[in-house]
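A single protein chain has been omitted; all remaining protein chains appear in their positions.
Take a look at chain A:
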Amino acid sequence: MEILVASAVGVLTAGGVYLILRLRTFPVILGLALLSYAVNVFLFSTGRLAVNAPPVLQRYAENVPYTDPLPQALVLTAIVISFGMTAVLVMFAVGAYLEADHDRIDMTEAGESRSAKGDAGT
């Protein structure tokens, strides 16, 4: 169980890091998605791994195994936020692609190509 979770986090993170170092937006977005999956799984494991145990405290019974509920709440928040952020990122990427006619993420001649009239006078 521990090996499985740990290697899942590791593989997802490695794949995510590889992908966000690409120069095109689509792999970068996929990479960030993989990284957010990795961190979600990682957050689950921070409350210790317990199988088949409810995430609630049982005050009427002694020595009943339970899962720490807090990481589950944290994961829920993290999922919502990363989902929203990914949606925003996709909108940005589509906008940048439509404006620039290519989806390269690096800005080779950053700023220098801004023409005299440019975008300040819109």
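The definition used in the following text is that contacts are C-beta pairs under 8 Å (C-beta built on N, C-alpha and C of every residue); 3 or more make two chains touch, one makes a residue touch a chain; residues count from 1.
As a convention for this text, contacts and distances are computed from a predicted model.
Chemist: Have a look at "Alpha-E domain-containing protein", "Aspartate carbamoyltransferase", "Monovalent cation/H+ antiporter subunit D" or "NADH:ubiquinone oxidoreductase, NADH-binding 51 kD subunit" and point out the UniProt protein name belonging to the hidden chain.
Modeler: "Monovalent cation/H+ antiporter subunit D"
Chemist: Touching the absent chain: which residues on chain A qualify?
Modeler: 16, 20, 25, 28, 32, 35-36, 38-39, 42-43, 45-47, 70-71, 74, 77-78, 81-82, 84-85, 88-89, 92-93, 95-96, 99-100, 105, 107, 110-114, 116-122
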